[in-house]
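What you see is the complex with one protein chain gone and the rest in place.
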Amino acid sequence: MKTPAPHPYLPTLVGQLQRQELDRREFLRTATLLGMTAAAAGVLAGLPAPAQAQAAKPRGGTLRINTTVYDVKSPPTATSTAHPLIYSQVVEYLARTGADGVTRPHLLQGWQPSADLKSWTLRIRPGVKWHSGRAFVASDVVWNLTRLLSDEVGSSVLGLMEPYLLNKIDTGQVNDKGRKIFRHEWWSPRAIEVVDTMTVRLNLKAPQLAVPEHLGHFPAVMLFPEERGVFGPGSIGTGAFKLTEIQPGRRAVIEAVRGYWGEGPWLDRIEFIDVGGAETAIANALVSKQVDGAFQVLPDSFAILRNQAHLKFYEAVTSDTAVARMNVRNKPFDDARVRKAFRLAADSQKVAELTLGSFASAAEHHHVAPVHPEYARLPAFNRDVEQAKRLLAQAGYPNGVDVEIVIQQNPPLHLRHATALQSLWKDAGIRASIKTVPNPQYWDIWMTAPLGITVWAHRSLGVMNLSLAYRSGVAWNESGYANPAFDKLLDEAEAMPDPKVRSSKMAEIQRLMQEDGPIVQTYWRKLFTFYDRRVIGFEMHPEYSVYCNQLALSAA
Amino acid sequence: MTGFLAQRLLQYILTLIAGSFAVFVATEFSPGTVSSKILGPYAVQSQVDSLSARLRLDDPLIERYGRWLTTLAGLTDNPMAAKEVGLGLSDPRGTRYVGNLGFSLMLKEPVIDVLADRIGYTILLTVCSIALIVPIAFGIGVWCGLKAGSLLDRVLSTLMAVLTALPEFAFAVGLTLVFVIWLGWLPGTSMMLPGDKWGMVSQLVMPTAVLVVASATYVARIVRASVVETRKRPFVRAAELKGLPPRVVVVQHVLRNALIAPVTVILLQVNWLLTGVVVVESIFAYPGVGSLLLQAALFGDIYLVQALTLMALTVAVGTQFLGDLCYMALDPRIRVA
Partner (left out) sequence: MLRGVGERPLAATGATILLLWACIALAAPWIAPYDPLALDFSGAINHAPSAKHWLGTDSLGRDLLSRIIFGARTLFAVVPLAVGSAFVVGIALGAIAAYSGGLIDQVVSRASDVMLAFPALIIYVILLTSLGPSLINIVIAVTLAYAPGVGRLARGQVLAIKELDYVKAAQARGDHPLSIIVFEILPNARGPLVVDLSLRAGYTVILTGTLGFLGLGLPPPTPDWGAMVVENTQLLSSHWHMAVVPCLAIVSVVVACNFLADGLRD
């Protein structure tokens, strides 16, 4: 196979790096997206070679990790980042975004985008085998991607890739509720093609920079085609473990397999333990050494766990957040002045402190975080109660407004968040009452409630969250925000490989969100957890990913 | 006797039907639909609608309830397991059998399997608790009742009164603080999983302790009151005047009669232990039926909630029946017809 040509933009990128117009992190992340290997990019960026990942670790042992154990019958329809912890050890992704935000090929060996970012050549890693012994080949990739983008399966990957890979067609039919029935299909018969047994090519409808990152979206695992999409204990995958038992709500067990293509696995088995809903139970289990680590720990438990000699603290700065989302289809939020007033009446720093203490930093209402490579620094958005009152009066609410903010019951930090906002908003005449609902019930109303607090997980690029949440008409657009100017800016940003140019585009988008957008966003979270000191190889990932094949237990 | 049994059986069945229907109606008001719960929050609306249509969820309440009843009686198939519905739910027992309680929306497993797992633990905790509650409560209650008015009685009674007033969750948290965080003598959670460093016994200590304190204090007061009252009764006075030795008076006359009422109370405690210990199970992560009910109700898992309700009603009717039998056995004057 001929060596694919490097993306023509790479030399420009390298030049920018050398002239220090670009910082190392932005270079690394963009270069890898454009197809350069992380190692080569690291060398160019002058970073020290990563420590030999294959250095011998102690073998053997059982690890017990606390998490919520969901059922795993259908990984493509996984609904939160807590889901994949278990199944992602058995079936894997084409690409993975690490804790450093760099996307590296995983089941792929590499990728090569065309100059216009509309054609992506994906090369499969040789030597990857399914547990059945058969090799992992191109047809497996096509089978899985087709499923992930199908209406029948209904995966969230469809919403992510729809703008550049699919056409949405009005079938002309209407269901009994009077809603139109749409279906999706590849935008072209050439949208996905098998070049040879180890190469797949995606031809896109529109240019898209973040394809590798989308391929690492948590439901986008490669399932074994012969099992026809049913996943469970004993299922075949490419990963370092096999699922031996699972009891949703209670526990799951995975056991190491031989002959894994990557590092490890060093452990013999891992048990995932579910302690039910109470947060204190997680801390208690860690203290009593009934589990060796937890999927996540909340700030309320920090004080107790910090003093435990056998536990080690891990944290990550992330773009994990919770937004107070205003649904623009409801009064008073249909008026942009009202929305801006709500932002002006809040104080991000104070809310962040009250909600999470030292585990949060202030945000600026536009859902692009300092950890995102394309983040543009805008002038500070300060609290201005007088301006807020003026805007409300101009919009026709001289005596303020009465609203109800809906929040999830767990964890308790949502209540602190809402209470802080409520108290600050009062000064501007915004009278908010707080309504708490059990978590599952929130998901029944999140798309329709006029004002609610929704958690948004970390994503490695600022454009990804914007595209998922605020682009007109997308599946997860909870606010109903539909601004063609915004969509256009976003389209342009997603097509730009140059982070600097993208940054100035992002500045426009961010400003637009602060002026006109549908959210009050006051904090970015630092996620953290505790693991037993004997655990080797763990790193806190902003998306909660855990690479169990890298974990080991030391003897002591 | 058979007439009595038959009547009770009929009442039991009517109670189950009325109770489960009431729950069906109550859960109608919770937001969300069965389909959206199975498919999860990010499912596309058209998928949710088509699943609702296949499961015939827009039929009137009565019809849906009727379908649930007939599935339970083994007369119809469970629609959720049908191949064309495509949910991938499977029940090793088949889709049509007596006692088919359906699938849990939350856990995607047959309800029977989910329950069977948890009921065992609930029974274990109940047995351990009762084994301690009865001797403690009766011991203290009888002692205080016989020595009513003495200093010890006053002290103990006040202590009982205060302990009864203590909310369970407060006591549980206090115990955890002392024995888990400070001293490390007991495990923080009682998940009862194999391979745990802490044995099953040590995991049972704190949940049992909280339940025993909450319950025994209450029963002790009842026993004491009953003893005090019985001692005032004329036939006891008569026995004393007849010159019978005190021990005989106490055991044969006072206790035998004083303990009738507390038997009902003990049975009520058993009822509570088997179905209502949500708080203790949540705090200690004990895999019993109570925490399952809470999670199921919060999720809106109608089938699991229904099954748990049936179980609770059965326990309630059962303990009431046992109570009536005990009454009839203990007090020959009572015939509960």
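The chains carry the letters A and B, assigned in the order they are written, with residues numbered from 1 in each.
By our rule, contacts are C-beta pairs under 8 Å (C-beta built on N, C-alpha and C of every residue); 3 or more make two chains touch, one makes a residue touch a chain.
Just so you know, these numbers come straight off a predicted model, no measurement behind them.
**Student:** Among B:Val34, B:Leu101 or B:Val278, exactly one should touch the missing chain; which is it?
**Tutor:** Per the contact definition at the top, the residue touching the missing chain is B:Val278.
**Student:** Among A:Gly42, A:Gly98, A:Gly216 or A:Pro438, single out the residue that touches the unshown chain.
**Tutor:** Result: among the candidates, A:Pro438 touches the missing chain.
**Student:** Based on the whole complex, identify which of A:Val14, A:Ala82, A:Val257 or A:Ile304 touches the chain you can't see.
**Tutor:** Counting the whole complex, the residue in contact with the absent chain is A:Ile304.
**Student:** Go through chain A and note every residue touching the omitted chain.
**Tutor:** So the residues of chain A touching the unseen chain are 280, 300-301, 303-304, 347, 350, 354, 409-410, 412, 415-416, 418-420, 422-423, 433-438, 441.
**Student:** For chain B, which residues reach the chain that was dropped from this view?
**Tutor:** Missing-chain contacts on chain B: residues 11, 14-15, 18-19, 22-23, 26-30, 161-162, 164-170, 173-174, 177, 181-182, 271-272, 275-276, 278-279, 282, 290, 293-294, 297-298, 300, 305, 308-309, 312-313, 316-317, 320.
Here, only the chains that are shown with their structure count from here on.
**Student:** Taking each chain's centre as the mean of its CA atoms, how far is chain A from chain B in angstrom?
**Tutor:** 42
**Student:** Show which residues of chain A lie in contact with chain B when the two form their complex.
**Tutor:** 62, 64, 71, 73-74, 77, 79, 151-152, 154, 156, 158, 175-177, 179, 181-182, 230, 247-251, 271, 273, 275-278, 280-281, 283-290, 304, 409, 437-441, 443-446, 475-476
**Student:** List the residues on chain B that touch chain A in their complex, please.
**Tutor:** Against chain A, the touching part of chain B is residues 30-32, 36-37, 39-47, 49-50, 53, 58, 86, 88, 106-109, 114, 117, 173, 176, 180-181, 184, 186-189, 191, 193, 195-198, 281-285, 287, 291-292, 294-295, 298-300.
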